[in-house]
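What you see is the complex with one protein chain gone and the rest in place.
Which chain is which? They are A, B and C, in the order written, and residues in each are numbered from 1.
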Amino acid sequence: MKPAPFVYYCPASLEEALELLAEHEEAKPLAGGQSLIPAMNFRLAAPAALVDLNRIAALAGDTGMENGGLRLGAMTRHSTLEKSRLVAERAPLLAETMPFIAHPQIRSRGTVGGSLAHADPAAELPAVMVALQATLVLQSAKAERRMPAEQFFSGLFATALEPGELLTAIELPALPARAGCAFEELARRHGDYALVGVAAVLSLDSRGRCEQARIVLLSVGDGPTLAAGAAAALAGLEPSAEAIRGAAEHAAATDIDPPSDIHASAAYRRQLARVLTRRALIRAAELARTASGIAER
Amino acid sequence: MAGRYVGERVLRLEDARLLTGRALFVDDLQLPGLLHVAFLRSDEAHARITRIDATAARSRPGVLAAYTATDLGDYWRPGPLLVPPPPIAGLVFHTATQVPLARDKVRHVGEPLAMVVAESRYLAEDALEDIVVELDPLPAVTDLEAALLEPASLVHEQFGSNLAAHVQQRKGDYAAARAAAHRVIARRFHYDRGAAAAIENRGVVAQWDARVEELTVWDTTQAPIPIRNGLAALLGLRESQVRVIAPFIGGGFGPKIMMYYPEEVLVPWAAMRLGRPVKWIEDRRENFYATTQERAQIHDAELAVSIDGKILGVRDKFLHDTGAYDPYGLTVPINTQCTLLGPYVVPHYDSEFTAVFTNKPIVTPVRGAGRQHGVFVMERLLDFAARELGIDRVEIRRRNYIQPDAFPYDHEILFQDFRPLVYDSGNYPAALEKAVELIGYDGFVKQEQPRLRREGRHVGLGIVSYIEGTGIGPYEGARVTVEPSGSVRLATGVGTQGQGHFTTFAQIVAEVLGVEVGCVQVSTGDTREFTWGTGTFASRGAVVAGSACHAAALKVREKILGLAAPLLGVPPAELVLEAGSVHVRDAPEQGMRLGELARKANPLRGAVTPGTEPGLEATAYFGPDRGNAASGVHAMLVEVDAETAAVRIKRYVVVHDCGTIINPMVVEAQVQGGVAHGIGNAFFEQLSFDENGQLMNASFMDYLLPTALDVPSVEMAHIETPSPLNPLGTKGVGEAGAIPTGAAFAQAIEDALAGSGVEITEIPLSPNRLFELLEAARGAP
Amino acid sequence: MIVEGTYPLPGTPDVIWNLLMDPEVLVKAMPGTKELVRTAPDRYEGVMRIGIGPITAAEFELVILLTDMKEPHSYAMQIDGKGRAGFTRGTASVELSPDGAGSMMHYSADLQVGGKIAAVGQRLLDSVSKLMTRQGLEALNRELQSRLGGAAV
Partner (left out) sequence: MNGQHTVGVTVNGTSYQRSVEPRLLLSDFLRHELGLTGTHVGCEHGVCGACTVLLDGAAVRSCLVFAVQTDGRAVTTVEGLGGEAQLHPLQQAFHEAHALQCGFCTPGFLLSLLPFLREHPDPSEHEIREALSGNLCRCTGYANIVTAVQRFVAQSAPQAGARVSGAAR
């Protein structure tokens, strides 16, 4: 299982990388390589050229933003995010999700930008970014664009990235006040692809009613799936056990059209969506209540 | 006797080389001019080869050769039948063995079509893409029942059907027993197994030295000696011209005993033709097709019981998937047939099986080797009988055990070693009581489970017993030599795959010769070091090779006493061997270092009494009259999340009886590792073939080996009922942990979901499958 | 792997029938197919390259045979794709029934996938087949729209 030959470029700057990608449209970017290299070893992928982004220091690192949000360089390793105090403070959902991604040896190479650009429907980070309403910064040799994560994912392993364009940064807004987040996933073994996963962000109004619910499921279709029905079912209501059960029912019954594979049938995925959405919302609601000093209902 | 070693927790002598990465595995070999191999394998499960052309591959820079079947000339031939069918009346057996490179037809996905030899594995894989292959697909034979009843095609046309074998063994008169029964429990069971998936894939390196006309082959085999004999015959060489070395092996678990794999036949042939050393290392995807595996059986079984739960008789008809070829004979289904009887008195038994050819990779033994299937059928039937008769599941087992005073116990049918299935010794009730105590059966059933159920939690207990036929012949040998340095050299023919043989064999010899265990230097798996023997499989290493080491050490001991007596002026009976020397009992100063005696035993001058042999060396062989029967009980506690159908193992208990224990640390680790393998097979692993014979999960991403979070630490207890069949009294343990795990899982999960109507008659299970069973039981649409 | 469904198309069955026979149109219904040549009245040959996520080296030599043609109502196809990454093989059938000014196409396909893509990509086969079917139908619809210059149905 050895990869096919390829031409290797290793630019030291983002500009040089973008020029190379513009010049060689057959070239693919190489970030952490934890999804691309297995596919190359299986020879299911055989890019003619690779542009290695690992020497571009400017693309890595997590920095706080004035608005209380968080800016992540696309080449920031999963292991860095996992240990970052800044991420733990400003994006607890992201911090909670990192240990679910594969294993430490993969997380020491895998990058947040690589995971988002790869857009595997069973990957955790796309769903988290949509739940957190992240803004993605895309750059090509000619221009820079910014777009909400929701628009970035356009289908099975498909994103808005144009040829010669790179995802360079991810900007997370500060969490709204009185917000609570939770991530739930069921995988056959710790670190495996999730059979179903749920990223939930719940914010309450001053009277403890649901102001906004962002519920995003993974591994239930072509990409991160926003459970609009479930969110609507909670809008304006106190997130009681009953309301949450109703929302979870929506998520499972109407918001998704899950695929089948050897590990889980569509029917089983719907059941998992129902249970995991409920469990995530219960935890998110609890955290939202404590964040807004409301006693447990 | 100083320094008792047998029975002690001696730390392993082979660890340092493994821990530091110095230990040599086959792929670690670096030889000047080494060439590398890649195989083009069939994507089709069943197809005629209409065209294959490797010309383009040969012209690629860095490629030295590209062979197809036609290039092999008369070297191309089907492999030998390794294990002939046992001599059972009325037995039908169709021999169809694998070929080095497919010619005319491919019969399973991954069957080799062409072999490329190049300067690097990277270049060899590039060249595979130059080879032109046209396959005309045929309907794939994959469903066992359809393969016999209305076959869409025949795997081997010459037999006129897909029947590979039909065997029936009977004891007593089942029909009479059935007529007299209070209740007959009948079910259909489906038991599937999986890949051995050792972390080291297979590999072969061969080097032909034209000057001395000698072939050296390094092979990840569990049986280097038969490989040497077979290769010598195939290549027209004398056995003395061929040396096969099984260096350190990264786990065997069965398939590395299978021979002669196409790669084992072709790599030495290519090395001789090209005059350069050649290396082939199997990659993980290849391992799922090119290495043998174990798969499903479908059982229609009946248990006839009396009103008080006594077994009157068992009838079992099953289909066995043998894959595209059957070079390994009927070892697996015969093991199933025999092991089903378990530790129980079964007065009347009628067992009939049909082995079926399918368009899937070859089936040969994987840790447990068919015993799992048999134990599952019997233990499940007993569970259903207990429920229908209102008898406690422990009690129904207790009532049917063969009692400790009933040995040797003859089941009156033939075992895989062609010898009658006779259990040598055992104490089954003792193991059951110990397991009941360790798992806390009574307290759990009476207090804890009811309490948990009231809290809405689904916790269940499974407790099952099993027999494992171990230590079968034919034989093994060993040579012990005391060298002038005082160190002891031990050579034996079996290969080792991590079972600790370097230490356990050294313990046996060190104890007999009264030397430090550390100064016994063990060599295994090198046909130049020891030229006679069979191999490591069927949990026989410690029993058969261990006994040979013991016999050889005793012979050397006699020589030492015989030589030292006149030198020390005392009769041999007054001498003892202790701390590396031989001396008068209770007078250590009146003695001599063994090394010095060894030097004296090989004089340069003077004369020796006629007939005395030089040196302190002896060779001995051991061949048991028949296999012996290890046994035990597994008990486990599981919790099922009824919403997600996820299952968590809370506790796992094993009470095991493998006779005299040479090294408890090694035995316990074998049981713990076996249980992990059993948990994998029962709940995580499954070779998912589709109806066209395509394997849908040929990678470790979707073929799920259990990890450290999936396997609990097993709580263990030992019962030592020595075996009368060898001087050490030992029995095998290598496969015990993996055998009854499926049966324990089924009972425990069914117990956890009691009241849901779920009845489990299949393995493996998974959350997805449990969800389907729960939905079906609820009568969901 | 079974894929089936119905899809509205512009133009009546007899108009669409001939267009569906045109390799330039048929190629649109097979995403990733670079070119499709009609080598006989009922036989097409071409090259299909699947580029989904990590899988970029899955190239197939495609052969399509049309059988039991019942103009303009229905016909069947035998599909055979072979490549280094594996193969796909099977049958498909197309039925056209009048539906107002246009037609309703009922399609069904029973495709077997084998080799490396099936062994490693199994997790994605269900989603990939749904995606390719959707892309194929939408592309076919657009092609027919432009050919017929008809109003969007």
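In the analysis below, contacts are C-beta pairs under 8 Å (C-beta built on N, C-alpha and C of every residue); 3 or more make two chains touch, one makes a residue touch a chain.
The model shown is predicted, which means the values in this text are computed figures rather than measured ones.
Novice: Identify the visible chains that the left-out chain touches across the whole complex.
Specialist: When the full complex is considered, the omitted chain touches A, B.
Novice: Based on the whole complex, identify which of B:L18, B:A233 or B:A776 touches the chain you can't see.
Specialist: Residue touching the absent chain, from the options given: B:L18.
Novice: In the whole complex, not just what's shown, which of B:N162, B:Q449, B:T644 or B:S699 touches the removed chain?
Specialist: Spelled out, the listed residue whose C-beta touches the missing chain is B:S699.
Novice: Considering the complete complex, identify which of A:G61, A:G155, A:P176 or A:G191 is in touch with the unshown chain.
Specialist: A:G191
Novice: Touching the hidden chain in the full complex, which residues of chain A are there? Just list them.
Specialist: Residues of chain A in touch with the missing chain: 1-8, 10, 33-34, 37-38, 40-42, 50, 52, 54, 79, 83, 99, 102-106, 108-109, 189-191.
Novice: For chain B, enumerate the residues touching the unshown chain of the complex.
Specialist: 11-12, 14-25, 27-28, 30, 122, 196-201, 248-251, 253, 283-284, 497-500, 665-666, 669, 672-677, 699-701, 705, 707-709, 711, 713-714, 737
By our rule, only the chains that are shown with their structure count from here on.
Novice: Taking each chain's centre as the mean of its CA atoms, which one is most distant from chain C?
Specialist: B
Novice: In whole angstrom, what separates the CA-based centres of chain A and chain C?
Specialist: 33
Novice: Can you list the chain C residues in contact with two or more other chains?
Specialist: Only 84, 116, 120, 122-123 qualify.
Novice: Which residues does chain A have that touch at least 2 chains other than itself?
Specialist: In chain A, the residues touching two or more other chains are 4, 42-43, 193, 262-263.
Novice: Mind pulling up the chain C residues that touch chain A in the complex?
Specialist: Residues in contact with chain A: 52-58, 84-85, 116-117, 120-128, 130-131.
Novice: Touching residues of chain A toward chain C in the complex: what are they?
Specialist: 4, 28, 35-36, 38-39, 42-47, 118-122, 155-157, 193, 221-222, 259-263
Novice: Going by the contact rule set out above, which residues of chain A touch chain B in the complex?
Specialist: 1-5, 42-43, 186, 188-193, 195, 262-265, 267-268, 271-272, 275-276
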